[in-house]
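All protein chains but one are shown at their positions in the complex.
Chains: A and B, in written order; residue numbering restarts at 1 for each.
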Amino acid sequence: MKPFEYLRPSDVSEAVAALAANPEAQVLAGGTNLVDLMKYDVTHPGAVIDINRLPLKEIEQLEDGTFRIGALVSNSIAAYHAGIAGELPLLSSAILAGASPQLRNAATCGGNLLQRTRCYYFYDASTPCNKREPGSGCGAVGGVNRIHAILGASQHCIATHPSDMCVALAALDTVVDVAGPTGDRQIPFLDFHRLPGDHPERDNTLQQGEIVTAIRVSGGHFKRHHSYLKLRDRLSYAFALVSVAAALDIGEDGTILDIRVALGGVAHKPWRDPLAETECAGQPANRDTFQALATRLLAGARGQGDNDFKIEMARRAIVRALEQAAAGTPQIQSHKAIF
Amino acid sequence: MDLLSNRSSASGLPVSLTINGAHHDVSVDPWVTLLDLLRGPLSMTGTKKGCDHGQCGACTVLIDGERINSCLKLAVSLDGAEITTIEGLGTPDNMHPLQKAFVEHDAYQCGYCTPGQICSAAGLLKEGHAHSREEIRELMSGNLCRCGAYTNIADAIEDVMQAENVGAHREAAE
């Protein structure tokens, strides 16, 4: 860790001003990722802006049913919130699939969006990594890459986004509220994270000085048919190799009114294909439809060697998660049998 | 806004913490974690460092009643917080029910992950989300035990849950 200035703003505008004024500054919320990375010497902010005193800790349900979750609401509070658990059970389930209870108590919902990849090479500051040190190369290409991306990767970076919560947010209707030096704006969730391309050092589309203040989520019509299915190297407390957030709205005739599938662990951002989903509308909610959608979603998938298995794993996980969703039997995170 | 330090500060920042009911006014550099503050300057070594990165749970303490990995909390960010560590739960002569249950069930071997397991279990009981053995296992998974005392730890926690009449019961045979 390198020494840093420690600032503790008391309102959002102070925080934004402090962040905008210092390109070396980073925001501290729950600390579960930033402090970790600072100790590994992966990141060394010149200033740490502790936003924990900002009034961003409320969960409110707006008139249209949307939940507005303050950026500083902890993962645990969001997951166990009665309204969210009732109306957006997919989101609750995805949050509870991630990390550990202690980490979920500390980690914030805003921070969850901003967590960095778990790529071994990103985390080991003595290896080349374009995300950590632009231009240094990518150690994972041709290296140990069983946890890496199969979709949307570039020659410069094959890292994945590690969040579970974000996979559910991508499947639901989500907007990110942001405050910045030029005012507030809202970023549609699918535009929030980005693919690595030529700039893997940029995980998302936030501008210099911008702070996430809240997440707006809706998707109550999926509360009967949803599932978050996570596959990993041990049965808990491990990052996803592949995860699937599946949500369905099924008409009385058994055909699909609305379908959502987002994938975790496979790309630099939660992976979705809205067009492919749209084309499922009107089709029966059955295995054939789900398999066809899986094929569409994985059309451009490419393995890196160690992670070739993820393509087939993702295909099967998509189908299974959708079957769970269609049957109204979502995966329960403490149940390790997968129905 | 509080500009609480600049990088050359060697004198540290004032932080006020209530630890196990006792008030502590300390001066810490902003890059000191709660774990290192406890184990170092405060000589409270009951909280353990197993990985220093939130990957093992040995450093779990209760901050304002919630179980948290103390290795990932900068002490300066906790100004005003109430912290309970393993030393605050009980003493050898006056053990907390969880501590007694851990001894009774041999829910440890080397004992190094144990303070974190017990603090985590205390948080688990307070949260009230575990109602079956399966849920205990899932919601204790943030605490690794390399000696492999897991089944005994689950037994100990289940005992205390039952004693507290939280309604836990063994899951049906799988």
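We take it that contacts are C-beta pairs under 8 Å (C-beta built on N, C-alpha and C of every residue); 3 or more make two chains touch, one makes a residue touch a chain.
Going forward, contacts and distances are computed from a predicted model.
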Message = Since a chain is absent, check the UniProt entry for it and pick the matching name: "Xanthine dehydrogenase family protein molybdopterin-binding subunit", "Peptide/nickel transport system permease protein", "Vanadium-dependent haloperoxidase" or "Regulator of SigK".
response = "Xanthine dehydrogenase family protein molybdopterin-binding subunit"
Ask   = The complex has one chain that is not drawn here; which of the drawn chains does it touch?
value = A, B
Note = Across A:107, A:172 or A:231, the one contacting the chain not displayed is A:231
Query = Of A:184, A:198 or A:312, which sits in contact with the chain we cannot see?
reply = A:312
Ask   = What residues on chain B make contact with the chain left out of this view?
value = 10, 29, 31-32, 36, 39-40, 43-53, 55-56, 58, 85-87, 89-93, 95, 99, 102-104, 106, 108-115, 118, 136-138, 140-141, 143-154, 174
Key: Where the missing chain touches chain A, by residue   = 1-3, 41, 118, 120-121, 123-124, 126-127, 139, 142-144, 146-147, 231-239, 241, 306-307, 309, 312-313, 316-317, 320, 334, 336-339
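Please note the rule applied: only the chains that are shown with their structure count from here on.
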Task = Name, in rising order, each residue of chain A that touches chain B in their complex.
result = 1, 3-10, 14, 18, 28, 31-32, 35-36, 38-40, 46, 48, 50, 52, 76, 80, 99-103, 105-106, 235-237, 333-337
Ask   = chain A touches which residues of chain B in the complex?
value = 1-8, 13, 29-31, 33, 52-54, 57, 60, 66-69, 71-74, 76-77, 120, 123-124, 127, 129, 132, 134-135, 137-144, 174
